[in-house]
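Excluded from the complex is one protein chain; the other protein chains are retained at their positions.
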Amino acid sequence: MTTMPIVAAEPALHVDAHAAEGHGAHEDEHDRPGINRMGLWVFMASESCLFIAMAAARFYLAGTTKGDVNLPLGIVLTLILLTSSWLGYQATGAIKLGNRRKAITALLIASLLGVIFIAGVGVEWSTAAFGKDLVPPVSPQATPFGTAFFAMTGLHVFHLITGLVGLLLIANLLRKGQFGPGDHWGVTAIVRYWTFVDVMWLAVVFPVLYLL
Amino acid sequence: MTAAAAGLRPAPRPSVISGFVPILRGLLFAVIGFGIGAVIAMGIRLATGAQAWNPNETSAVGTIPSTEQIVTLGFIFAVPAWLMGVGFWGTTVRQWLGYKTNSVPTDWRRYLTTSEDHKVIGLQYLSTFVVVLLVAGVGAMLMRIQLSQPANQFLSPDVYNRIMSFHGIAMVSVAVAAVMGSFGNYFVPIMIGARDMAYPRLNALSFWLVPVVIVSLFLSELLGGWDSGWTAYPPLSVRNAAGQIMFNLAIIVFGLSSIFGGINFIVTVIKMRAPGMTWGRVPIFVWSVFAAAFLATFFTQFFAASLTMVLLDRVVGTNFFIGQGGAPLLYEHTFWFYSHPAVYIFVLPGFGMALEVLAHMSRKPLFAYRWAVAAFIGIVGMSGIVWAHHMFVSGMPSALLGPFLVTTELISIPTGLIFLSALGTVWMGRLWLTTPMLFALGFTFNFLIGGVTGIFLADVPTDISLHDTYFVVAHFHYTIIGGEIFALFAAFYFWFPKMTGRMLSERLGKLNFWMMFIFFNTTFLPMFWAGLHGMNRRIATYQSDLANVNLFISISALLLGSSFLVFVINVLYSLFSKRAPRASANPWKARTLEWLVSSPPPVENFPSTPIVVGSPYGYGTGGRPHAVFSIAGASDEEVSA
Partner (left out) sequence: MRRHIAIVGLIWVVLTFAGLIAAQVVFQPAVFSDKGQTIDGTFKTLLIMSVPVFTFVIAALGYSVIAFRHRGQPDEDGAPITGRGPLPLAWFVVTSVMALGVMVYPGLTELPNVVHLDPKPDVVVNIQGQQWQWSVKYPQTGAKSNAELVLPVNEKVGFQITSIDVIHSVWIPAFRMRIDAVPGLTTYMSFTPTAMGDSKTDSGLRLQCSQLCGTSHAAMFMPVRVVSAADFQAWQTANTPHIEPGSGQQLALTASAGAAKNGFDEKALTANSTDNITINFANNDPGTVHNIAIKNGDTVVGATDFKPGPGTQVLTVAPLPPGTYTFLCQAHPTTMLGTLTVK
């Protein structure tokens, strides 16, 4: 036989008895926790590209020369962020065991450390020799390193602020009784993002500006 | 059960104005947000000892205009305010604060607010970008009227540059988002047997960032517009009128929309395929969107970085591209590192749609399916190592010329595999020359010209002569219009019945195609010649010996523009005339999953999860379906549109 009948004719749908309930039955078929986790990883991978782009700009403009950075301050800031991430990790552990109060406290202290970090960056900005001409509206005399420094730390602080807002929102939700041992994705996610912001400082911003 | 059955009074019909409340509220909140940001900016200025606002400052050397600082901070506050007003306050932010959320209406008003249904979002994208395409097309008509004579004064040089710049970015935004945002959003979940995208709310966010972009581009005219093209090279883009910052801010926002969309598609395709849909049974359109999503997710950041650096130079006083140690070529490298992969974001879904239509309308398996998929993956991988072919004459170190020539020539190999697939698919088929099929065939012809002319630009010696001439303009219009937009029209004609439940007129459709195909070629083919004869790009006036060819091009362009009117008439007639024919569930007798449900599909897409048992391209194999549905009830309901 040489002719092939068309197979995709009128759809023969066997309507499921559960169909009227809508999408509930289908949702369970997908791995919602896995979907959430994967999305956060892809997002963080994407954001890291932005930091890589700015690091590349730093090297293009200023090579490996370094401005007069305050290395002790930089190390202190690094330690602040590491502690803050560790506290975030404590918070996740706490809510997994149902310890709401500990989780909230850990998140609040982590946030406070974040604020201190931002203040520390502000100190670096205002005291750096390569930066004093960067305060608008003076005519710009910024050095290449100074340009890269302000851009990279500014971008990092911007991400830190978004993380801070997230930490506070989640802490508030915990206070209102949300999340528990079996349902803590919100806490895990914000802490993971907060750690990501920390890693961006640790692996990109700090080495590229302070250590080279 | 209905409200009536429950003994309640039926809900009153919502007024037309109530549908627009979210958008109006969004605009109001945006104005308030802008005000808050502006006040904060002025406060910071006062705190540093400067005047709060000096409207007479310009972006001349050595000054930082207060207007630009105020507008930038105002913008940063206006965007989240807009989002909250248009619906995210009720659906999302309230949840983040621990309050009960508001739900989105289920009637026609859901199209005007933050619906999370991927089909609604797909139609929001489609209607928005068709309008943007037409408006940008009007811009092109104005440009071609100016260029119909060598020393024409229809548009002043500054106005020409601004219209040209707007035309460029508007069309680039259409090219990036029209296919993925409309047909990707609408059909990828259905084609893989899912109920929605992985992140429906993020999907809504991706869409509602788009009006910000469009409005900002128009608002830039209040600040003097911008005249640096869509490429916006500094130092020009650091020195020109203040409208430039609206461009930069808008496109950073557009980048966010693109990145969120990319994340959504990546996770959806990986995690939400129906049982039985192995990677080898994924339709080629889905593969193409999946591949393009990687480009969008990872490369767009570089565009954002380059635009941010220009903004910082303008608004803060950094010296990325000006002043002491400033390096304009840093912008070019960063910008093109994204913008070359961007053209594959344009064209990969175009390839996917064209191949999809070719297969179903030839009633044959997609030829060399695995090779086509490998080609997509190869293009994604290689797109990141070719960017500097846009910079052969930029003054970059000459050691880079050879390597980028090599990589650019190599990327023609996976592109050629797409032609293998297209030609092998139609070969020995049973071709049904409907309007979508004609557009898919036209795509193949046009992209052949576009692709082959790319070789002349990949070759450094010839590129030195052809760069920034109309040869390049012709090349990229052949690949983008001839390629992606023709494929967009193929998809539109193919899927319109499914989305709306109505058929488009075949006669008007064929008229649309032939006018578009003929006048597209008569418009852009002569541009190769003009480029070879000394016409460079982005000029409002030109040498008098090019008068005849430009007049011919301009007339062709106006005729090409009129072919879009045929399209609009076809669409409006089908949507609003009572005599327009209705569409059955499967007018094309195609095999992919969207054709197994009604036209339009039900809200939950499928009454039950489909189980995929075969290839979507199993034509001529005598019997094996692509998918079956789980049998639970005994009733056998026939679904009709």
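To keep things simple, chains are lettered A and B as they appear, and every chain counts its residues starting from 1.
Going forward, contacts are C-beta pairs under 8 Å (C-beta built on N, C-alpha and C of every residue); 3 or more make two chains touch, one makes a residue touch a chain.
What you see is a predicted model; the values in this text were computed from it and never measured.
Trainee: Which of B:Gly26, B:Pro200, B:Gly229 or B:Pro283 touches the chain that is not shown?
Mentor: Hidden-chain contact among the options goes to B:Gly229.
Trainee: Which of B:Val343, B:Val357 or B:Leu417 touches the chain that is not shown?
Mentor: B:Leu417
Trainee: Given the contact definition stated above, which residue among B:Trp96, B:Phe154 or B:Trp371 touches the chain not shown here?
Mentor: B:Trp371
Trainee: For the full complex, which residue in B:Thr48, B:Gln153 or B:Ser465 touches the chain that was left out?
Mentor: Of these options, the touching residue for the absent chain is B:Ser465.
Trainee: Since one chain isn't shown, list which residues of subunit B touch it in the complete complex.
Mentor: Given the touch definition above, subunit B has residues 157-158, 161, 227-229, 231, 233-236, 239-240, 322, 326-329, 362-365, 367-371, 393-395, 398, 401-402, 405-406, 409-410, 412-413, 416-417, 419-424, 426-433, 441, 444-445, 448-449, 452, 455-456, 458-462, 464-465, 467-469, 529, 532-534, 536-545, 589, 617-621 touching the missing chain.
The working rule: only the chains that are shown with their structure count from here on.
Trainee: Looking at the complex, which residues from subunit B come into contact with subunit A?
Mentor: 45, 48, 50, 61-64, 66, 69, 96-98, 194-196, 198-199, 202, 259, 262-264, 266-267, 270-272, 275, 297-302, 304-306, 308-309, 312-313, 315-320, 322-327, 330, 333-334, 337, 363, 584-586, 589-591, 595-597, 603-604, 606-609, 618-626, 629-633, 635-639
Trainee: Subunit B touches which residues of subunit A in the complex?
Mentor: Those in contact with subunit B are residues 4-19, 22-23, 25-27, 29-31, 34-35, 38-39, 42-43, 45-47, 49-50, 53-54, 56-57, 60-62, 133-144, 146-147, 150-151, 154-155, 169, 172-173, 176, 178.
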